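Report on the following structure.
One protein chain is absent from this view; the other protein chains keep their places.
Our next item is subunit A:
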Amino acid sequence: MRSTLISGLAAVSLATTLAACAPGTSESGSGADAPAPSGSVDLSSFKGKKITYLYFTDGPDEAATRSLLKEFESKTGGTVDLQIVPFADLQQSLQARLSGGNAPDVARLADLAPFKDELMDLSGVVGADYADQFLAGPATAMKDGDKIIAVPNDLTMNGPFVNTDLFEKAGVPVPTKWTWDEMVAAAKKVQAANKTEAGIAIDKSGHRLSTILSQFGTTMVGKDLTNTLDEAKATKAIDSLVTLIEDGTIPKDFWIESGSKYKGANEIFLAQQAPIYISGNWQVAQFADAAKFGWKAVPNACAERCGGFPGGKYTVALSQSKEPEMAAALVQFLNSKESQATMDAASMWLPTRNDLIEGKGVTYPDRQADMEVFTADVGETPEDTYDAVASPAFGASATVLVEEFAKAVAGQQDAATTAKNLKAGIDQAIADSK
């Protein structure tokens, strides 16, 4: 009994002592990182040096990336170790490596917010006015004060696809421009004529729902972490969607099952069970291979506003890099006009550089017309959507949007309550991001 008591006390004292130690570092500093590079870079000085590039692939871009890295290696005489991880593991993997002091030199990221303090200032290498080379929207997230912390590598644009075979059978013309009401009317007519399971399929994603919110005139977050949700406009958007779900135009089960996890509706479209599919340009490469029917990308429907909702990926260099100049040089190389044009053509990506949007743009090997539809919608997309998607609070707000919307679909709350709860959820997301 006595020895048990002593063991117990020893364990408690050990736990208390260990618990008294602060984990990690304080908010004030995160260790001694290499200084940010500055001045002109001599590529030949990287001969024999090695850096790592943490990457996730959407598919066709991997071969193009490897080819560009080979070009960089032959120019510099250095080596780039491409480390590919699944997108789902990217954030955890990078967090763990940063914590262990084993960060990659360069990384491809979709969400900058969790890593903002760990990103290298590239302005010394790329120049203070480097951001001017990029579209104003995607460039929003490039800068943190005077620092250039990321470079937009590809732009995504949400938008609809239509099954032209089903439209043709129903005698409904494929639109070149349409309003929200016209899209709904066309969807119902084609659905009825072809007896498809749904008229419109839309990915279960807060990002995709944000497209509809934007078309009805509102976003969730704005610059300087402000809550920009207009409850009346959000109520109207949510009510329209819920009505479509209740009358069977949008599949109900899809939105309720599987919790709030992301789920693509591409299988419904590929099975020809929905004539309209609201997703984004990254589906073009997949549909070019997998769709066994006629399809095309069409412009986003206009309600109060036109255009889609942007997204994208960024190339960054990490402050922990032991070769900061080479890392910065790789980021700059991957985002040069020539490199982006190669990547975009091979991967069906939209460019982020002004010089690739203006004039001739990118020449795609296939589905040029569809990619041009998305490129045209970039110009139609409101500026505030770029502020929204660049906000550190966007990810959490998007999760709240899906959760609250699912409750409305399940009949647990009306559209007005959903919008009110969403507003409160965005407030919390903003508070958590500060």
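Points to keep in mind about this one:
One rule holds for everything that comes next: a residue touches a chain if its C-beta (ideal position, glycine included) is under 8 Å from a C-beta of that chain, and two chains touch if they have at least 3 such contacts; residues count from 1.
Note that contacts and distances are computed from a predicted model.
You can't see one chain of this complex, but its UniProt record names it "Carbohydrate ABC transporter membrane protein 1 (CUT1 family)", from the set "RNA polymerase sigma factor", "Carbohydrate ABC transporter membrane protein 1 (CUT1 family)", "Acetolactate synthase" or "Imelysin. Metallo peptidase. MEROPS family M75". Of the candidate positions A:Q95, A:T228, A:Q272 or A:T417, contact with the hidden chain is made by A:Q95. The chain that is not drawn here is touched, among residues A:D117, A:D247 or A:E338, by A:D117. Residues touching the missing chain, restricted to subunit A, are 14-15, 18-19, 21-27, 30, 91-92, 95-96, 98-99, 111, 113-115, 117-118, 197, 252-253, 256-261, 393, 395-396, 399, 403, 406-407, 410, 412, 429, 432-433 (touch as defined at the top).
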